[in-house]
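Presenting subunit A:
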Amino acid sequence: MNGVGPTLAFYALAGVTLIAGGGVMASRNLLHAVLFLILSFVGIAGFFALLSAEFIAMAQVIIYVGAISVLVLFAVLLTPRAGRNNGETKMLAPAVLLAISLAAVFIFVITDTDWPTVATSPSLTASDLGEALLTTWVLPFELASVLLTAALVGAIMLVRTVEEEAEDALA
Partner candidate 1 sequence: MELTVLVFLPAVAAVAVLLLPQRYEGYAKYVALAAAVAMLAISLQMFFAFDNDKDGFQFVVRRDWVDVGAFNLQYFMGLDGLSMPLVVLTTFLTVASVLVSFSITMRPRAYFAALLVLSSSVLGVFAALDFLLFFLFWELELFPMFLLIAVWGSGRKEYSATKFVLFTLAGSAFMLVGILVLAFGANTFDIEVLGRSSFEDTILPVRWAFLFLFIGFAVKLPIVPLHTWLPDAHSDAPTAVSVMLAGVLLKMGGYGIIRMCVTILPGAADDYGIWFAAIGAVSVLYGAFVTLRQTDLKRLVAYSSVSHMGVVLLGIGALGTTSLVGATYQMLAHGLITGLMFVMVGLLYERTHTREIALLGGLARQMPLIITGLVFAGLGSLGLPALAGFIAEITVFLGAFQKFEWAVLMAIFGVVLSAGYILWMLQRVAFGPVRHEWDGLADQQHWWEHSVVAGLAGLVILLGVYPAIVMDKIGPAIDHIVLRIGS
Partner candidate 2 sequence: MSVGIEEFLTVGALLFCLGLGVALSKRNAIGVLMGVELMLNAVNLTLITFSRFSVSDRPITGQTFVVFVITVAAAEAAVALALAVSVYRNRDTVDVDRINLLKS
């Protein structure tokens, strides 16, 4: 991917995403952590755009930045202030250590490999995506729907309180 623009964009996005991720790691308050998370989601969306997957970028913004983050926010707000502490466990040090060494392994592998790459970006449109979803991957597509339903049902059951169940029993 040549040209100054994309390159600068890449580094900018990389900076944003990673720093935001670092923010998630660093922030002691859960709310701040959520905000950083959202920021890094946005960064990822930018990457998607940069990689000419506009539809995915949009979906990313909608679903992650929209849905999931809000969900997390709700969860955070549901739990009282005491529950919003985002401190680390005793295992911070080993966790960081392992994460770094894993990163080392990954990066070694990434740089070690000479990836079979195409010169020009394949032109992929949303319709291609939709077509793929409805032909080859129709089965996963259906499964995803079932999955969401099941998750929905389950989640509802899990959060229902005893008295709700009681009145449900009357019905």
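Throughout what follows, a contact is a pair of C-beta atoms (placed from the backbone, for glycine too) under 8 Å apart; a residue touches a chain by one contact, two chains touch by 3 or more; residues count from 1.
Inclusion criterion for the candidates: all candidates are chains of the complex that A comes from, given by their letters.
In this text, all values refer to a predicted model and were calculated from it rather than measured experimentally.
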Next item on the list: State which numbered option touches subunit A in this complex: 1 or 2.
Entry: 2
Notebook entry, point to check: Once bound in the complex, which stretches of subunit A touch candidate 2?
Noted result: 1-4, 6-7, 10-11, 14, 17-18, 21-22, 24-25, 30, 33-34, 37, 40-41, 44, 47-48, 51-53, 55-56, 59-60, 63-64, 67-68, 71-72, 74-76, 78-79, 83-92, 95-96, 98-100, 102-103, 106-107, 110-111, 115-118, 121-122, 124, 128-129, 132-133, 136-137, 140, 144, 147-148, 151-152, 154-156, 158-159, 161
